[in-house]
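There's a structure below that I have some questions on.
Chains shown are a subset, placed as in the full complex.
Note that the chains are named A and B in the order they appear, and that numbering of residues resets to 1 at the start of each chain.
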Amino acid sequence: MSDHVYKKVEIVGSSPDSIEAAIENALSVASRSINHLEWFEVQETRGHIVDGAVGHYQVVLKVGFRIEHN
Amino acid sequence: MSDHVYKKVEIVGSSPDSIEAAIENALSVASRSINHLEWFEVQETRGHIVDGAVGHYQVVLKVGFRIEHN
(Lines give C-alpha, C1' and ligand atoms only; values in the text may rest on other atoms or scores of the structure.)
Protein backbone atom coordinates (compact mmCIF):
# COMPACT_ATOMS: atom_id res chain seq x y z
CA MET A 1 0.00 0.00 0.00
CA SER A 2 2.87 2.33 0.78
CA ASP A 3 4.02 2.30 -2.86
CA HIS A 4 0.87 3.85 -4.34
CA VAL A 5 1.37 6.63 -6.84
CA TYR A 6 -1.20 9.43 -7.20
CA LYS A 7 -1.78 12.20 -9.70
CA LYS A 8 -3.30 15.60 -8.97
CA VAL A 9 -5.17 17.67 -11.56
CA GLU A 10 -6.61 21.15 -11.23
CA ILE A 11 -10.27 21.79 -12.02
CA VAL A 12 -12.68 24.68 -11.55
CA GLY A 13 -16.31 24.11 -10.60
CA SER A 14 -19.05 26.71 -10.55
CA SER A 15 -22.53 27.07 -9.15
CA PRO A 16 -24.97 29.90 -8.50
CA ASP A 17 -25.92 28.37 -5.16
CA SER A 18 -22.98 27.79 -2.83
CA ILE A 19 -19.30 26.99 -2.50
CA GLU A 20 -20.19 23.38 -1.70
CA ALA A 21 -22.33 23.07 -4.85
CA ALA A 22 -19.46 24.39 -6.98
CA ILE A 23 -17.19 21.74 -5.47
CA GLU A 24 -19.75 18.99 -6.08
CA ASN A 25 -20.21 20.09 -9.71
CA ALA A 26 -16.48 19.93 -10.30
CA LEU A 27 -16.20 16.46 -8.73
CA SER A 28 -19.20 15.19 -10.65
CA VAL A 29 -17.71 16.15 -14.01
CA ALA A 30 -14.20 14.97 -13.08
CA SER A 31 -15.46 11.56 -11.97
CA ARG A 32 -16.88 10.86 -15.45
CA SER A 33 -13.39 10.57 -16.91
CA ILE A 34 -11.18 9.83 -13.88
CA ASN A 35 -11.29 6.68 -11.72
CA HIS A 36 -10.15 6.36 -8.12
CA LEU A 37 -10.71 9.99 -7.15
CA GLU A 38 -9.64 10.14 -3.51
CA TRP A 39 -9.32 13.70 -2.22
CA PHE A 40 -9.59 17.38 -3.13
CA GLU A 41 -7.86 20.56 -1.97
CA VAL A 42 -9.46 24.00 -2.42
CA GLN A 43 -6.97 26.38 -4.05
CA GLU A 44 -9.08 29.49 -4.65
CA THR A 45 -12.65 30.63 -4.08
CA ARG A 46 -13.95 33.40 -6.30
CA GLY A 47 -16.99 34.28 -8.41
CA HIS A 48 -18.86 36.61 -10.71
CA ILE A 49 -21.06 39.43 -9.48
CA VAL A 50 -24.44 40.21 -11.07
CA ASP A 51 -26.50 43.18 -9.85
CA GLY A 52 -24.55 43.52 -6.61
CA ALA A 53 -24.94 39.86 -5.64
CA VAL A 54 -23.14 36.59 -6.31
CA GLY A 55 -23.91 35.45 -9.86
CA HIS A 56 -22.05 32.21 -9.40
CA TYR A 57 -19.22 30.87 -7.27
CA GLN A 58 -16.08 29.49 -8.87
CA VAL A 59 -13.93 27.14 -6.82
CA VAL A 60 -10.49 26.05 -8.03
CA LEU A 61 -9.66 22.56 -6.76
CA LYS A 62 -6.86 20.09 -6.97
CA VAL A 63 -8.20 16.55 -7.06
CA GLY A 64 -6.03 13.53 -6.34
CA PHE A 65 -6.48 10.02 -7.71
CA ARG A 66 -4.56 6.76 -7.58
CA ILE A 67 -2.75 5.69 -10.73
CA GLU A 68 -3.22 2.03 -11.47
CA HIS A 69 -0.03 0.28 -12.37
CA ASN A 70 0.63 -3.40 -12.54
CA MET B 1 -13.06 45.59 -25.07
CA SER B 2 -9.48 44.51 -24.66
CA ASP B 3 -8.49 47.96 -23.33
CA HIS B 4 -10.75 47.90 -20.30
CA VAL B 5 -9.20 48.99 -17.04
CA TYR B 6 -10.40 47.56 -13.72
CA LYS B 7 -9.85 48.43 -10.09
CA LYS B 8 -9.82 46.01 -7.17
CA VAL B 9 -10.71 46.99 -3.61
CA GLU B 10 -10.58 44.90 -0.47
CA ILE B 11 -13.67 44.53 1.73
CA VAL B 12 -14.67 42.35 4.66
CA GLY B 13 -18.19 41.00 5.03
CA SER B 14 -19.61 39.24 8.06
CA SER B 15 -22.62 37.13 8.90
CA PRO B 16 -23.67 34.83 11.73
CA ASP B 17 -25.12 32.37 9.22
CA SER B 18 -22.63 31.18 6.61
CA ILE B 19 -19.60 32.01 4.52
CA GLU B 20 -21.87 32.68 1.55
CA ALA B 21 -24.01 35.12 3.57
CA ALA B 22 -20.88 37.02 4.64
CA ILE B 23 -19.87 37.33 0.97
CA GLU B 24 -23.36 38.51 -0.04
CA ASN B 25 -23.39 41.12 2.74
CA ALA B 26 -20.07 42.50 1.58
CA LEU B 27 -21.21 42.69 -2.05
CA SER B 28 -24.51 44.27 -1.09
CA VAL B 29 -22.82 47.12 0.76
CA ALA B 30 -20.09 47.57 -1.86
CA SER B 31 -22.62 47.80 -4.67
CA ARG B 32 -24.26 50.86 -3.10
CA SER B 33 -21.23 53.01 -3.84
CA ILE B 34 -19.46 51.14 -6.67
CA ASN B 35 -20.82 50.56 -10.18
CA HIS B 36 -19.84 47.79 -12.59
CA LEU B 37 -18.84 45.26 -9.94
CA GLU B 38 -17.74 42.22 -11.96
CA TRP B 39 -15.94 39.64 -9.83
CA PHE B 40 -14.70 38.79 -6.33
CA GLU B 41 -11.79 36.77 -4.95
CA VAL B 42 -11.85 35.34 -1.40
CA GLN B 43 -8.62 36.28 0.42
CA GLU B 44 -9.27 35.00 3.95
CA THR B 45 -12.05 33.24 5.86
CA ARG B 46 -12.14 33.72 9.61
CA GLY B 47 -14.58 34.54 12.39
CA HIS B 48 -15.38 35.15 16.02
CA ILE B 49 -16.23 32.39 18.48
CA VAL B 50 -19.00 32.73 21.04
CA ASP B 51 -19.64 29.96 23.58
CA GLY B 52 -17.67 27.38 21.61
CA ALA B 53 -19.51 28.01 18.35
CA VAL B 54 -19.22 30.40 15.40
CA GLY B 55 -20.45 33.83 16.47
CA HIS B 56 -20.08 35.23 12.99
CA TYR B 57 -18.01 34.54 9.88
CA GLN B 58 -15.74 37.22 8.44
CA VAL B 59 -14.72 36.88 4.81
CA VAL B 60 -12.05 39.14 3.31
CA LEU B 61 -12.71 39.71 -0.40
CA LYS B 62 -11.17 41.56 -3.26
CA VAL B 63 -13.86 42.89 -5.59
CA GLY B 64 -13.09 44.02 -9.14
CA PHE B 65 -14.98 46.63 -11.15
CA ARG B 66 -14.58 48.34 -14.49
CA ILE B 67 -13.42 51.95 -14.48
CA GLU B 68 -15.37 54.07 -16.89
CA HIS B 69 -13.21 56.30 -18.99
CA ASN B 70 -14.10 58.22 -22.06
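Everything that follows uses one rule, which is that a residue touches a chain if its C-beta (ideal position, glycine included) is under 8 Å from a C-beta of that chain, and two chains touch if they have at least 3 such contacts.
Computed from a prediction, not measured in an experiment: that's the story for all the values here.
*Asks:* Tell me, please, the full copy count of this complex, given that what is shown in place amounts to 2 chains.
*Replies:* 12
By definition in this document, only the chains that are shown with their structure count from here on.
*Asks:* Distance-wise, how many Å sit between the C-alpha centres of chain A and chain B, to the nearest whole number?
*Replies:* Whole-Å distance between the two chain centres: 23.
*Asks:* Using the touch definition from the top, list the residues of chain A that touch chain B in their complex.
*Replies:* Result: residues 18-19, 44-49, 51-54, 57 of chain A touch chain B.
*Asks:* Once bound in the complex, which stretches of chain B touch chain A?
*Replies:* Per the touch definition, chain B meets chain A at residues 19-20, 23-24, 27-28, 30-32, 37-42, 63.
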